[in-house]
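First comes the structure, then the notes that go with it.
Here we show just some of the chains, and they stay where they sit in the whole.
Labels run A, B and C following the written order; every chain starts at residue 1.
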């Protein structure tokens, strides 16, 4: 029985502020990307999130970002690769400690927002992220965007990589995420999303604009929970994937 | 030959802002309390500070604080013991990761500013700090204020404790730090500071207002570097202690 | 025809973060308390909020707070009365400029959260808030909690005051807001809220626990929009007040 992971962002709040529906997502995904305090997340939310994920049997990763609470990590803050490297190490360490505090364990790292976008095509920034992970703990897996510079950087750094595709996003002919400024960049239709994901899983390839199939390992599918519609789509997608014979399982489960 | 540690706060800057004279202190102390981003410190400054301390043979600890950059951690931010516990775990993890990144290793934890003051006499807050340390890594040492609730809390938590006295501070009859609102709370006279410290080291006791000697283990002496006068005082104190036959040595050196 | 004002908090977001339902509230209230960047609010949200309020014919006031984004202004940040005074002046000036920028005009000031709670009973803090308003613009009205120290402070400062009651809050025998730790502090039952408000409007008095009626001017009723239930309650309350013969009108409309 083939296996696939579903991942989503969790713990996206800080202090009195909240986004997303953590409770719903914990029943859908096998891996949770937990915000580490730079774009969202605070020690309390992180600790609660790790404890709930542990109880739900969901693996947890550090979702590292530019320091940008106001912009939710979606803005490119001017930082050198070395500054990025250290910012990633800082967030990862904080997440490791709070996961341990909550009885869980960080097993992977994923870049968020503008940092992920830059690292998709900028090798220097992709290397900075990968180097930070290796420096803190080389046994961690990096959850990388399939076909991107992140993938190459993880390999250069000697890191284990899990390749993710996005359930509701269109891909350019080069296999990059279509920019959100494009009208068709985000796919709203649930059945179309299901159809595309199953095709990508079956073929082991990203479905690019124009119809080309770009071969890649696929270890995880990224889903969202920031709207009721998103939760519904993730639920439907999980059911469809399971019906089609896949087992939903974390790519990096904590060792017992 | 008896041994004693000298500790000081390092890495007290963030972004473009700076306090203190790290370069001078690294030649004086055997242990450095490194700010973790909540009252001061950012990933770059922390990484540089850990690298320099490693090179200087100085042990490093996480200097944990209330989240209060503007107030430099000197204000009591309203937080529950549980929120404090998680904030300490977060900072400690971040410091561990960046120390590791820089080739060094966190071997102790010290509370800063208002958090230290509250934990001096409030058992609940002292316990929160100690519990956080245990949860993240029970092999760490806590650098505690001698004769305070911090000492009791470390013991309750099963933590190894190093007891510190303050070179330039007066103590109440109960052995607490005299509040800064008192005229005599901070001792400016270098020779008086030297004389008092040597008396405390020799007797193994805190010298309280009124002259009483309150017996306590003494593992470390806290000095400052935030003014040229403070650096001069620390330099003079180190020389006097060494002349009197003590060996300046970290209480928690990293294992090789 | 008697007149009464309805006020609610608006613009409670910052950057990518949002609370409350501004669009719904703008159809219900006659005055909006707009967050100024310290507990919520940023220049964009403030400008949009002022422009929408202008279009809806809703008066706007500066909703001033402790600097505490994470805690949403609900925590007492340790600050001297002078520091509070200057923080209020800063926020008020920023709000005046952005209201002017958006074609509207700040006509009143209201304290938010922990600052409002402290100023309810602490004369020094109440005076600090009132002094700041007078220093910036003595022609502004202060929206004060009826029967509180805020009322006395506004009078001492020579400020015009508008007295507000809370639609869904119980009052102690002394006429203070019952602390939220009390089970009965917040009234959830819509019809009970309507009944109480109409009784207070009719008698010109606050209805205290135990049944006493404490006479006070009543110029405004505070309603909420942070949940669908709250919006529904505010809508129902407005309809009931209008049916009972009151005209809903801002206590401090901008001069044309």
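Observations
Just so it is clear, a residue touches a chain if its C-beta (ideal position, glycine included) is under 8 Å from a C-beta of that chain, and two chains touch if they have at least 3 such contacts.
Please read all numbers here as calculations on a predicted model, not as lab measurements.
Sequence-identical chains in the complete complex of this entry number 4, based on the file rather than the 3 shown.
Note that only the chains that are shown with their structure count from here on.
Of all the chains, the one whose CA centre sits at the greatest distance from that of subunit B is C.
Mostly identical positions are employed by subunit A and subunit B in their mutual contact, as over half of the interface residue numbers are shared between these two copies. Chain centres here are Cα averages; for subunit A and subunit B they lie 39 Å apart. One inter-chain figure worth recording: subunit B and subunit C are separated by 45 Å, centre to centre, where each centre is the mean of the chain's CA atoms.
Not a single residue position of subunit A touches two or more of the other chains. Residues 14-17, 19, 42, 69-72, 74 of subunit A touch subunit C in their complex. Interface residues of subunit B facing subunit C in the complex, by the touch rule stated above, are 67, 70-71, 75-78.
Those residues of subunit B lying in contact with subunit A across their complex are 37, 43-44, 46-47, 82-83, 85-87, 89-98, 100-101, 132, 135-136.
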